[in-house]
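One chain of protein is taken out of this complex; the other chains stay put.
Right after this comes subunit A.
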Amino acid sequence: MSALRWGCGASGLRRALWPAGRPGLLAEEGAFSGVWGRRRSLSASPCEQDRRKDWRHAELLEVLEARVRQLQAECVSEVTVKRVGLAQLPEAGGFQTRRKAQKGGEGAAPGSCDHWVQKLDKEKWTMRRHKQQLEAKLQVRAQQLACEHRLRRVPQLRSAPLAERLLRWEQGAPRSPWEEQLARLLQEAPQKLSLEAEQAHKAGGPSSRLETQQQRLLAFLECCLLSGHLPLAHHVLVTCHGTWRQQRMLTLAMYNTVMLGWARKGSFRELVYVFFMVKDAGLTPDLLSYAAALQCMGRLGQDARTVQRCLDQMAQDGLQLQDIFTSVPLCPREQAALLQAVRKAQPAFSPPLRPQPEPQVNSSPLLREIYAQEGPTSYPKLHLPLQKLKALFQEQLRVEMATTVTVESVEKAQTPTEEVLHARNTLKQLRATWVEELCAGLQEVKASEARAARTGRPTLFPYLCLLTEEELAQLLLQTLQVLPPQGESLLSLAQQLGLRVFNRYAVQKQQLSQVQALQQRYYQYLHLLASDTQVAVPCLPRQYWETLGTPEAPHEQPWPLPVLVHLGKRLAEMLVEVVRMPGSLAAPQGSCTLIPVLYHVYSFRSFRQIGILKPHPAFTQLLATAAEHTLTFEAAEVPMLCPPVPWTSPHTGAFLLSPTKLMRSLEGTMQHQRLLDSCPPAELHGALDALTQLGNCAWRVNERVLDLVLELFAAKGCPRLGVPAPPSEAPRPPEGRLPPDASPAQKAELRRELARCLKVAREMHSLRSDALYRLSLAQHLRHRVFWLPHNMDFRGRTYPCPPHFNHLGSDLARALLEFAQGRPLGPNGLDWLKIHLVNLTGLKKSEPLRARLRFADEMMEDILDSADRPMTGRKWWMEVDEPWQALACCMEIARAVRAPDPTAYVSHFPVHQDGSCNGLQHYAALGRDSVGAASVNLLPSDVPQDVYSRVAAQVEAVRRQDARRGVQVAQVLEGFVSRKVVKQTVMTVVYGVTRYGGRLQIERRLRELGSFPQEFVWEASHYLVRQVFNSLQEMFSGTRAIQHWLTESARLIAHSGSAVEWVTPLGIPIIQPYHRDSKVLISGGIQSLTFSNSGDTSQKPNTLKQKNGFPPNFIHSLDSSHMMLTALHCYRKGLTFVSVHDCFWTHAADVEVMNQVCREQFVRLHSQPILHNLSRFLTKRFCSGIRFPLHSKSMRTDKLQDTLKSVPKTGSFDLKQVNHSTYFFS
C-alpha cells in the first residue's frame, strides 16, 4: 500500500509543472466535481517563479522521472491490491490531499504545454481513475464477501408498487401479519407488462439453449430441496429474479418448487416472498402454488379467515379445491397438513377418494377374455413355500440396500505367490489413500461449487451432497477398477457415473418406513404365489398387488441429461486429478514421484476427436498381477433372488428398490414416459400384466452345462463353441524390428499385421470379459432360484432387465438356463424334446415333424453318447447349429429315456417354438397375401415352407430367362443363386432394408463365395437385389402396399412437424423418438463435451428416420402384441411361458397348448381391423384440431388426410387357416 501512495505522492509533488487552463481536462474530470471544487479553492497557493526559466529542461527530466515512478506504482498497485484483498481500503482522503497540493501550482504553470506533459498527465489521470475503479470494485467485493455468509432472502422486485408494498410490509411486519399480505397479494392482478413480454417470448418459441438452461435450473432447485439446501435454492431464485435477463428464464414450476420447500418447512415469511416474485413475474399461481400455500397454513395452524381468503381467491382463479387432492402428487403427510388447513375453513370438507382401480377395465377387445371374471382360470403358482419366499425377499432386500453385489470371478484362481500378495497389498494401500484423497477432493469441489451457486448460478453443488463423500469415492474407485485397458470415452464414462449417482441416490432415498411398508405388502402378495397358500379369488399378480395397498408415492424424476453428464464429468475429472500412484512400484514408497493413474488422451476419427480416459499401463499391470478374484455389480445388474414386484405403473415394478422404467429408452428421451403417464392406467394393463408374468418365471442354472463351460473357460477357451479364449491366446505381433532396408511392401505388411493383432486382442478382451461376467454370475447363482424382471422397449418388445446374465443372447447364454419349476413330460413331452433337439441342430429344416422325430430316434446313440461323454465321446453335439443348447437337450433326453417312466419324468428344460420369418408372417396376415402366407407357413402344409428357398427359386427362374436372352450378369450368376445368398435380404426387407442395404448384403455373400468371379460382384449384386425385390413384390403384393402406405404416412406426418405416434392393439401408446439432433455442449474442465440427442422433442422430427422406422416399428409393435397376448393366455391356462421376441419357450409337456394359444391369438389379433384402427387413430391425432391456420399448411393437411384414409386393399387369404398350420411356429 505504501508503495502505491508513494507513487501518487511523487507525481503529485511535481505541482510546479502542472499546466494551467486546461478546460478539456476539467470536463473530463467532471465526475469528480466535488473534489475538484475544493481543489480549486486552494489554487492560489505560493508558486516558485524561479523555476520557470529552465523549465523546459527540467520539465522533461521530471516528466520522465515521474513516468518511471508512475509505472512502478502502477505495477505495484496491481500486486498489492491482489494481496491486500479484503483488507480495509485506504481512505480516498489521502489521495485527495495530494491532489490539492498538486493543484496549487496550476496558476503559476506556463501556458504552453509539451506533449510529454500531456502524456504524463493523461496517464496519471487514467491511473487515478483506474485506482478509483479498483477501490470501488474492492469495496463491492468486500461487501459481497461479508454478506456471502448470508443468503439473500428478500427478493428484488421490478414492479414498483409491489416493491413498495413489500418494503412497507417488511418494515411494518408486526402490524400487518404476513398472512394478510399473502391474501392481498393473491388478489393482485398479474402484471400486464411482464405478461406481454412473456407472450412475446412464447411466440418466438423457446430456443433449445434456453430450454436446457431452464431444465438445469429447475433440476437444481429440486435437488436443493432434496439435499436440504432450501435457503440456497431460494437465494438462487431471488438472484435470478433480480436480473432481468435471467428472470425470463424462470418458470412457474421453479417458483412452485421453492414454495413447496418452504411450505414443508412451515416458513410462511419466505413463502410470501416467493409469492411476491410470482406476482412480480406476472405469473398466475396454479394448483401447485395454492397447494403449497395451504399446506404451509396447515402446518402453522393458521386461522380460518386466512385460509378462507386463500380458498376464495383460488375459486376466483377458476381452480377446484378437489383437484388439489386428485391431481397434485402429495405424500400422506403433506396431504394431512393440507387437509388440516382446509378443514379450518370448511369443517365439513372431505377429500375426494382417489379413483379406484376396480372400475377401470381395459377396453381392448383382445384382452376381454383375460380380464373376464368367469371362465376357467388356473394361474400358475410357484413351487416354493411361503417361508422360503419370505427368506428370499429378505436376501434380495439386503442386496438392494447394499446397492452392489460382489461376485467371485470364475477366472482361474492363481496360487497366491509372493508377488501376487504383494500386488494385492499395494492395491489395498493405494485404494485406502485414494479414498481419503478423493474425499478431500470432493470437499474442495463441493466448496467451490457452493461458492459458485451463491452467485446465483445453478451448479452441481446439491447433486454432490446427495451421497456422502465416502460413497462417491467408492463409486469412483469401482469405475476405475473396471476401466478397460484401452480406455473409455469421457462422454460415456460421464454419463454412466451420473446415472449411477442418480440410481444410488434413488435407492437410498427410500426411508426405512417405506421399506417396512414394502415388506409387509410383499409378504401378503406372496400368498398369491407361494405353493402352500391360497387367496380367496384367483387373480393376476398386479391385480392382487393393487388390492393390497395404495398407489406408490410419486416417483423420482430423472435428472436432465446435461446435468447427468455434467455431474459425471466433474467426478471423472476429479478421478483424473486426484488418483495417483508411485511411478515405479519396485521402489520403496514415498521415494519416487507419483504418476497419475488415469490419462486424458484423444482418439482421432478422421477430423473428429474423442476424449478418452485411459488407465496407465502400470496400473493395468498391477491389476493383472494382483488378479483379484471378485467382480462388483450394481444390484440392478444381477437377476433377482425373489419374484419381482408386479408392474403397476410406468415406473413401479421389477426391483424392490432400484428404480426401473417400464419402457426403456435412451437416456434423455422423455416422450415415452410422458405418453405413458398421460395414458389412462387401465390401457396399460395388458403390457403391465404380460411383463409381470414374464418376470415371474423362476429360473435356475443348468449346472452340468455350466461345469463344462467353466472347464473350457479355465483352459484355453474354445471360440468355435462360443467360449472366448483368454488373452494369452491372442495372436502375438511379430517380434523385432524390420531391417532398415526393408521394402515398403514389407513394412506395410508388418503394419497390417500389428493392426490385426491389436484388433483381435481387443475383440478377444471384450468377448472374454463379457463371458467372464456371465459365467461368474451363473456360478454365483448356482444352486439358487432367481428371477429376471422384464421391461420393454418403445415398441413393446420385451427384454429382461439384468444385462449380463439372461435368456437373450448367444447359444451359450441360453444353454445355461432352465426353468426352476419342473413339469412331468406327459405323453408327448419326450417327442417334443426330440423335435426340439433336431430343430437346434438345424439339420432337418424342411422335413415334417414326423421325419424330425424319426431322425432323432435314429441318432439316439449319438445323443446318448453326447450326453454321457460330451468332451471325450464322439462329440456329435459340437457339429450342429446351436451346440450348447443341443448338448443340454441331449442330456435332458438321456435322463428322460432312462427314467423308469419317461412320461412321469420331471423336466425343467425349456422347449422353443420359433416363428418362421415372423415379420413377414405379420405382413402377410395384414395384407392377406395368399402366396406370401403360404410361404411363411400361415397355411397348413405337410412340410414346412421356407420363404428364402422360395424367393431363391423365383429369382433363379428369372435369371434363367435372362440368361437365355443373353444378359451377361445372369449368365455369370449361373449356379450361384442360393437360399443363403438371398436369406439376409429377405429377412430384413420386413425391417425396412433398402435396395442400397440389400445390395451390400448380397455383395458380402457373393464375396464369401470364393468361386464367384469377383469382378462381377458389383454388377451381380445389383442385379440380384433387383430380382429379390421383384419376387417379394410378387409374392407379398399386399405387404409392399402396406409398407408403402406406412412409409408415406410417416413422411407426411413428419413433414407436418410431429413425431409418428400410434397405439398397439393392446393399448400401449408408442411414439418414435427420432428427432433432429440437438447438440448439448458442456464446456470447461479437461475437455468440452458435445453430444447430440436425437430424442429431443423440441427439435423437428427427423423425417428420414421417422419414415424408414415406421414400417418395422409398427410390425414390431404387432409382434410384441402377439407375444403378450400369448403370454397372458398361457398364464391363464397355468403354463410357464417366456419369450425371446418371436421365439416362445415353455415346458415340453405344454408345447401343444402353447402352440394352440399362439395360433389362436395370432388369428384374433389379425381379425381386428388393425390398419383401419391405425388409420383412424392417425387421422384423429394428426388431422383434427385448429392447428393449421395457414393455407399452405391446410393443403398439406388435406394430403395427409387423404393418405391416411386410403388404407391399402387386402388380399383374399383366409386367416382362420392359421389355426391348423403346424409349422406356423415350430
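Quick note on the criterion: a contact is a pair of C-beta atoms (placed from the backbone, for glycine too) under 8 Å apart; a residue touches a chain by one contact, two chains touch by 3 or more; residues count from 1.
Here is the rule we go by: contacts and distances are computed from a predicted model.
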| item | value |
| --- | --- |
| Omitted chain, identified by the protein name its UniProt record gives, among "Large ribosomal subunit protein mL49", "NADH:ubiquinone oxidoreductase complex assembly factor 8", "Acyl carrier protein" or "rRNA adenine N(6)-methyltransferase" | "rRNA adenine N(6)-methyltransferase" |
| Candidate in contact with the missing chain, chosen from A:435, A:670, A:750 or A:843 | A:750 |
| Touching the absent chain when the full complex is considered, from A:245, A:605, A:783 or A:1216 | A:605 |
| Chain not shown: contacting residue from A:351, A:416 or A:485 | A:485 |
| Chain not shown, touching residues in subunit A | 485-487, 595-596, 599-607, 609, 612, 614, 616-618, 737-738, 740, 744-745, 747-748, 750-751, 754-755, 758, 762, 994-996, 1018, 1026 |
